[in-house]
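Complex shown without one protein chain; remaining protein chains in place.
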Amino acid sequence: MSKFDIRKIKEKLFLVTVAALAILAVFPLFHIVFTVFYEGISTIMATGPTFITGTLGEGGIGPAIVGTLMLTLLSSIIGIPIALAVGIYAYEYPNSRIGKITTTLLQIMLEFPTILVGLFVMQLIVIPMGSYSVIAGALALAIIMMPYVAVYTAESMSQIPFTFREAAFGLGVNRAKSVFMIIAPIAKRGILTGLLISTAKVAGETAPLLFTAGGLYQSYPHSFTQPVGSISLLIYTLVQSPSIADHQMAWGAALVLMVIFLAVFIPIRMSLKEVKL
Amino acid sequence: MKIRKPDLFQIITYPAVIIVFAIFISMLITFLIKSLPAFDMYGFNLYAKNVWIAAENPDNEKYGILAAIWGSIYTSIIAVGVALPLSIGYSIFVVDYAPKKVKNVLIILSDVMAGLPTIIYGVWAVFFLVPALKDNIMTPLYDTFSFIPLFSEPSISGFSIMSAGILLSIMVAPFASAIIRESYQMIPFKYKEAAFSLGLTRYETTKLLFGYIKPAVYSGMILAFGRAIGETVAVSLVVGNAFNLTANMLAPGYTISSLIANQFGNAFIYGHMTSVLYASGLFLFVIGLGVNLLGIYKLRRWRKNVEI
Partner (left out) sequence: MKSLEYAIETRRLNISYGDNRVIKDVDMKIPKKTVFALMGPSGCGKSTMLRAFNRILELNKDAKVSGEIRLFGENIYAPGVDPTEVRKETGMVFQYPNPFPHLTVFENVAIGLKLNKLVKSRDELEDRIHWALEKAALLDEVRDRLKNYPSELSGGQKQRLVIARALAMKPKILLMDEPTANIDPIGTRKIEELLFELKKDYTIVLVTHSPPQAARVSDHVGFLYLGDLIEVGKTGKIFESPGSELTEKYLTGELI
């Protein structure tokens, strides 16, 4: 009897431990969201709308917001078409040698230290051009984005029941038409989700922009070949400054970035079962 | 039958695949070529010594990034060590105990954490986590356990290897959780039934079944380690950025990625520093490649076996 009591106690202890660990694992998120909101909102309230529209001199992060949008947009334009084609290829040849290597490469790139991508693009674009630029930053982000989009595309297509594939090929049209015009659209929801999540992801990236985008906060960017800032990059700079005013600015910028991220991420996440991060 | 025309499918997809391969290979080549001068100059000592002398005269420059390598590994080990129990506890709770609604919320929260911009973790850590750790964990640890080499010196600012490790653990726990949770969920129901039919308690059943997914737990750890070692901005903000080769986790340190983030901007001033930083990047490249390949391979092999 007493022997079994020990097992009972272990059982209770186990449940309590497991529940505590689960809460502890996600608790930081609550704290982060609350703190960023609390600290950020006071900065934004103090400055007013200028915080969103003004330049750094005026106490605003307008150029950084525009920079983030430009970088995200251009990186999507560069990255998405290539990534879609690669994803569809990986779906179409899951068992061929090159198909397998492609899948592995995509997974490796998914996990790759992003700062290294920045260094690579610096050597590839910034040095020959002689200047940081939107193009360089966007290319770095595109390289980071591609594996996400490709993996999402391949996975959502592979979930399509085989019978649709048979039906598509049964129509006698060529493979390109069957895959691009019939099968891929069946998975469009999954593919679109992948696109949005990947976009949200790169919009918050910092490390790859350090040596590619350069930073521009006192005026709005007006050229793709000139340096550009981003919200994340600005926060990184502000946090390292000794000035308290800069720290408050960083909180405000962090709130803007967090709101953008959550506004894109949460609705998508709620609408599907699993994501790959 | 008509003669087969070149397949439009291949015309569209092959170039894209070639581009992705080309990017990866040219990255590797770039890092190799840019590292060569540093290897010529310092040889293997670049990775084996702890020295950082940036001088205007290139002949006086001396570099060895051992402290950064050590810091990368040390912080990542702390990260995985702390993240692992969190991830395992989280996975068990989500799969076995949480009611359906709580379960969904917990999974979404974890996914949000995995996707949250790392700079946000960085801001939060600089202004909240580091001071909180210093006051509530690091100082008491030093006061009580300073005889242990791990806590031998007090932390002055709180910016330290330990802070970076803890922050990384919070950041990588969602990745490890996702892998462990998915694997735990994949265990066929028949094994759970078998365990219960033998009169095992829930705790004993879980322990037994975790034996079954051990390979997946290992790959979760490995992949989390890979993420931790590559993370840059959040770490560079809290690790303290000092060339310390010490076991004392309360001391400030460096990691390879934060070394690059910190020094690369000014490196062009010096003769050899840029090449040294590319060589550091190459080290990270190789480690990242090795660690991730191992993790992916282990996970794949396990998933293949489990379906049988």
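We call the chains A and B, going by the order they appear; numbering starts again at 1 in every chain.
Note that in this section a contact is a pair of C-beta atoms (placed from the backbone, for glycine too) under 8 Å apart; a residue touches a chain by one contact, two chains touch by 3 or more.
Everything numeric here is computed off the predicted structure, so don't read it as measured data.
*Asks:* Out of B:Leu200, B:Ala242 or B:Leu293, which is the one that touches the chain we can't see?
*Replies:* B:Leu200
*Asks:* For the full complex, which residue in B:Lys101, B:Lys190 or B:Lys304 touches the chain that was left out?
*Replies:* For the chain that is not drawn, the touching residue is B:Lys190.
*Asks:* What is the set of chain B residues that contact the non-displayed chain in the whole complex?
*Replies:* That gives, for chain B, the contact residues 188-201, 204, 208, 211-212, 214, 308.
Throughout what follows, only the chains that are shown with their structure count from here on.
*Asks:* Sort out for me which residues of chain B touch chain A in the complex.
*Replies:* On the chain B side, the touching residues are 7-9, 11-17, 19-21, 23-24, 26-27, 30-31, 34, 85-90, 92-94, 96-98, 106, 108-124, 126-128, 170, 173-175, 177-178, 201-204, 206, 223, 226-227, 229-233, 237, 257, 260-261, 264-265, 277-278, 281, 284-285, 288-289, 292-293, 295-296.
*Asks:* Can you check the complex and tell me which residues of chain A touch chain B?
*Replies:* Residue positions touching the partner: 7-8, 10-11, 14-15, 17-22, 24-26, 28-29, 31-32, 35-36, 39, 81-86, 88-89, 92, 98, 102, 104-109, 111-117, 119-120, 123-124, 143, 146, 150, 174-177, 179-180, 197, 200-201, 203-207, 210-211, 232, 235-236, 239-240, 247, 250-251, 254, 257-258, 261-262, 265-266, 269-270, 275, 277.
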